[in-house]
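Let me begin by handing over the structure; questions about it come next.
The complex is shown incomplete by one protein chain, all other protein chains being positioned as in the whole.
Take a look at subunit A:
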Amino acid sequence: MTSAAGLPSIRGLLSVRGVSKAFAGTTVLDDVSMDVRAGEVHAVVGENGAGKSTLMKVVAGLHQPDGGELALDGRVVRFQHPRQAMAAGISLVHQEFSLLPDRTVAENVFLGREPTRRLRVDRRAMISRTATLLAESGVDNVSPHSLVRRLSVAQQQNVEITKALVHRPRILVLDEPTAALAPHEVDALFARLRAMVHRGLTVVYISHRLSEVFQLADRVTVLKDGRVVDTVDIKSITPADLVRMMVGRELSNHYFPDRATDPGKGPVRLQVSGGGNDAVHDIDLALRAGDIVGLAGLDGSGRSELARALFGVQPFTRGTVQIDGSTRRLTSPRAAIRAGIGLLTADRKAEGLALPLPARDNGLLAARALGGRVASAAVAALVELAVKVGLRPEALHRESRLLSGGNQQKVVLVKWLATDARVYLFDEPTRGVDIGAKAGIHDLMRQLAADGAAILMISSELPEIIGMSDRILVMRDGRIAGHLPAGAGEPEIMALAVPA
């Protein structure tokens, strides 16, 4: 096993030596060293904000390090622009999609290296080579002619990977490639990656999902707070070891303990009768104070649409909604907020936060919109609320875009606490959040429920649904397909979720 001290190993292909990087005075990478050997799958794990993505952007030439250096085959390289990293054989598959929605698949795949003939783009060659590449990577449901905006998330992810392979890279860096994929799509991706590794590709793989790391990787480097904890052989450790290295403490017994409260006895906070619009139909549901109700279902089953209807984004056009016993018309988010509803969207960056604003202003965004007494009370209590969700008060003064994903989620939560919301709609509350922060968010949800809030939690992760919920609703085709009690198993949920 190589030490993480930055000594180039004999088989070392890429060496990161003492790399540091700071943004706006915040250190993100601190003296990071790591060796990637030719032909291996090298996983990089760490909590949110550990610096994994930044490290990979340095490797791919998107960021220039403040200190330290990179070496390829033992020679020091300096990348001023991503094209230099590409020329050196390094390709990055981004966590955030870097595709152009209004261009075709072929145009995206060859972006930046379009084949030309006598100065004109050779579109015929571009399309046929895209088709070949897609076929090579086993993608058979995407046409080179399709507009990217018309593709599903999984298809887009495949296009993104195909795009990275155009350069015939020696090193392929994948940053959370499975975050938006369904299980069978993950399997397909892994099969493809293994085949490519077999043909000599070196892979650097970033993931939150430890099971994937154990399935795929040869070695793993653990980052914590911008520093390397260690690089170890995957065969020499257990998942529990890895978690301990990532968070610096045990988590195993922490996960999903039995609820202490006796759920279902509080007053009904939210009652929907016969609710419906273009996307969801015949919705009947009741959330009680203290309830955590899990909302399961496949992608496209209408889970998010139901949350959006309740929050007035795409309001119900039929049926009635009662909150704390009085009928409310939730025709806009403003009306929903006034009624005491808070929505925590799956996409924090796009819908949850005004990223350039300090966390403090984001926390007060909704309360200030309501104005008057709500706002002044919220200002006074802001620090208290931050502490309650486990956010350091100093973090309130930082720009929201500089916070880690877990902390951004906490800021969104503060936003709704500040409006004194009583009904919380969580859409994928722990998507893209690392394991330590995940447990923290689950604790917070339970705390909220214990304080008398009613919670509707959408999640694609069945263990989360099963572990957290007092009751489980399963959606299918825009309707609630069934109710299950706490303790229901995955087969029962899937039986309701999958169309017959």
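The rule we apply is simple: a contact is a pair of C-beta atoms (placed from the backbone, for glycine too) under 8 Å apart; a residue touches a chain by one contact, two chains touch by 3 or more; residues count from 1.
Keep this in mind: contacts and distances are computed from a predicted model.
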| item | value |
| --- | --- |
| Protein name, per the UniProt record, of whichever chain is missing from view ("ArsR family transcriptional regulator", "Autoinducer 2 import system permease protein LsrD", "ATP synthase subunit a" or "Nucleoside ABC transporter membrane protein") | "Autoinducer 2 import system permease protein LsrD" |
| Contact with the hidden chain (one of A:L29, A:A43, A:L72 or A:L99) | A:L99 |
| Contacting the left-out chain in the complete assembly, out of A:R83, A:R334 or A:H397 | A:R83 |
| Chain not shown: contacting residue from A:A22, A:A38, A:L62 or A:V197 | A:L62 |
| Contact footprint on subunit A, counting only the chain that is left out | 60, 62, 81-83, 86, 92, 94, 97-104, 106-107, 111-114, 116, 119-121, 123, 127, 145, 147, 163 |
